[in-house]
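Every protein chain but one is kept in place in this view of the complex.
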Amino acid sequence: MTLPQSGRTEGRRAPGRREALLALPGALWLIAFGVVPLGFLLVMSFWTSTIFGLSTDFTFDNYVTIFSDSVYLAILAKTLRVALITTTITLVLSYPVAYFLTGLSGRGKAICLLLLFMPFWSSYVVRTFLWLPMLGRNGLVNTVLMKLGIIDAPINALLYSEGTVHLGLFYVYSLFMILPIYLSLDRLDKRLVEAAADLGAGPIRAFWRVVLPLSMPGVVSGAVMVFLLACGAYVTPQLLGGTAGTMFGNIIAAQYLNTNNWPLGAALSILLVVVVLVGMFAIGRKAKLEEIFVGGRS
Amino acid sequence: MSAAALAVPAPAAPRRLPAEQLRRLALYAYAGAFFVFLYAPIMLLVVLSVNDSEVIGLPFRGVTGRWYEYVLTTPELRDALLNSFALGFASAAIATALALMMAMGFRRDFPLKGLLMKIVLLPILIPGIVGSAVFLVFFGYLGVPFGLWTTALMVHVTWALPFAFLTIFPRLHGFDRGLEEAAMDLGAPPMMVFRRILLPIVRPGIVATFLFAFTLSFDEFIRTFLVIGTQRTIPVHLWTLIIDQMAPFLPAVGVVIMVVSVGVSLAGFALTPRERS
Partner (left out) sequence: MRNAKHGTSGIGRRDFLKAGAAAGIAAGLPWLAGPARAAASIDVVMVNAAIGGPLRAVLETASGGKINDAPWQSTTDVVSRLTAPGGTGRYDLLIAGSDFVRKPIMGPKPGSELVAPLDPKAIANLSKVSEAFKGDIIERDGKVFMVPVFWGFDSVLYNTEAVPENDAFTQSWAPLFEDKYAGRIAWYDAAHQMIMAAGLHLGHAKPETLDGKDLDEVVKFLIARKKNIRTIWSTFAQGTNLLATGEVVCLYGPIPVRAELQKKGFKVTNAWPKEGVLSFSHAAFVPKDSKNAAASSAVINAMLGKDYAGQVTKVSGYLSTSTEGTLDISAEERKRFGYGVLDGSTKHHGLSFPPAIARWIEGWSRVKSA
């Protein structure tokens, strides 16, 4: 079974050639505010910070610092691990929700979508902060567990651990996973599933062979979004991670907010961006980034 | 396969097996559990917003309305809300428009398309804090004054644009071009083709994209923080409350924000034109 559009020939593109021009405003915007500033960051990563401001002499000092000090690389490795675990958790826990939403219709669907969006219209900052009163020593979870007699003393590990960071990231980023999966499931032709059933495939088999493959664009898109957001996480590890919480985003932030070493922050940022890009290439089977993001395109 | 066939609701299957009902039940139970997980902290937020305690947390020390009274009688929250809504609408509108146009353009092949596809992803690949610092320096060198309608707007559109594009592109890509091309062949002007054929089909996608972009903007903190100057959006306001005060009225602020957001989103849903048959 293939996507309906995959059989389309390329021969018919001539009539709307001008349509390609529609991409221009967005492209210009992205170059002006995406490429150019990043290029500027790259340049700055070869500068150095002095007490009186920036020295613009070209030097590899920042990169030498990063690669000669195991601290930065260790945190980078940890950050990638946390991001990977978070992405996996988020994917596994979010997919059924997206699937559930697709099965609804009419008012029920509208209400559930609204219920899904509503918490995300409060604020990321508050929703992260809320895990403190939820999971703290005197928090809701510990209080309830103690009242029920399940535990005698508060569980310290609920808060300020790497697990808390996973939880916090899942909580604030699950929408980024659910929405693309939902959108790709929603435009999936239900008759394909029925056809599979008619051909004797059990529902589980039909899911694995038809539904899941056809929702892969959404899955990949969601997974990549969550992975990237987790790689750059700052607020969550800052508020919830405790001593186990330092991630690469915090180290970069420290260069701007605490230690005023912008060029080192720039070099660290470039490193992270490069690692993420390399990771994307490695994940994509054919090493084509765009296929990951609009997966399913033939 | 025609576009109309794509989204047919699954007809109620008369030959449903008990096992399938069981699976369905499990799915509903799971979804229920997920919504409980999603809302438990929100419920706690509501409880804490009326907790007569100087600390944001348990134990519950009785009901008070004073946090709401304080929040609703001081201008800070209102100003931040107005800023956030205005910024959210503006950046979602711009980002959605740019994304829709780009998604349409991307259905054609053109030079450097592959490269542009990578550039689209760039704002996502740049970690938030880096994005913020990069704009801080970039706008600084350009001499752009910091503020809601200058730096913050540009940052928010740049941030929302890739997500808007990634949300709308699969939608646009997912239906057959036959109708459109037939209309073009029959001499329909492009604008009419867009309005009569493309728009009705992608409208749900546009609405979803706009809401998503608005959500991204409304909730954006780290990229905004360094370039907003002295103005406040909601997340920046909240961060200040957390960072520099223990602000026992913080939960009340959170609840008010939710109530207002939900009210506005309901209005948004209601005012979205009902689709013609």
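As written, the chain order gives the labels A and B, with residue 1 at the start of each chain.
What we mean here is this: contacts are C-beta pairs under 8 Å (C-beta built on N, C-alpha and C of every residue); 3 or more make two chains touch, one makes a residue touch a chain.
Worth saying up front: this structure is predicted, and the values here are computed from it rather than measured.
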item: Omitted chain - touching chains that are shown; value: A, B
item: Candidates A:81, A:137 or A:205 - the one touching the absent chain; value: A:137
item: Contact set of subunit B toward the excluded chain (per top definition); value: 3-9, 54-57, 72, 75, 78-79, 81-82, 136-137, 139-141, 143, 145-146, 200-201, 203-204, 207, 225, 229-230, 236, 239-248, 259-260, 262-264, 266-272, 274-275, 277
item: Touch residues of subunit A, complete complex, unshown partner; value: 51-54, 69, 71-72, 74-75, 78, 105-107, 109-110, 132-133, 136-138, 156, 159-160, 186, 238-239, 242-243, 245-246, 251, 254, 256-262
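Here is the rule we go by: only the chains that are shown with their structure count from here on.
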item: Inter-chain centre distance, subunit A versus subunit B - centres from mean C-alpha coordinates, in Å; value: 15
item: Parts of subunit A lying in touch with subunit B, wherever the complex brings them together; value: 3-5, 8, 10, 12-13, 15-27, 29-31, 33-38, 40-41, 44, 93, 96-97, 99-101, 103, 105, 110, 112, 114-127, 129-134, 136, 138-140, 143, 171, 174-175, 179-180, 183-184, 186-187, 189-191, 193-194, 203, 217-218, 221, 225, 228, 231-232, 234-235, 248-249, 252-253, 256, 262, 265-266, 269, 272-273, 276-277, 280, 288-290, 293-294, 296-297
item: Contact footprint of subunit A on subunit B as seen in their complex; value: 1, 5-10, 13, 19-20, 23-24, 27-28, 30-31, 34-35, 37-42, 44-45, 48, 56-59, 98-99, 101-102, 104-110, 114, 116-130, 132-138, 141, 154-155, 157-158, 161-163, 165-167, 169-171, 173-177, 181, 184-185, 190, 205, 208, 211-212, 215, 218-219, 221-222, 226, 234-235, 238-239, 242, 250, 253-254, 257-258, 261-262, 265-266, 269
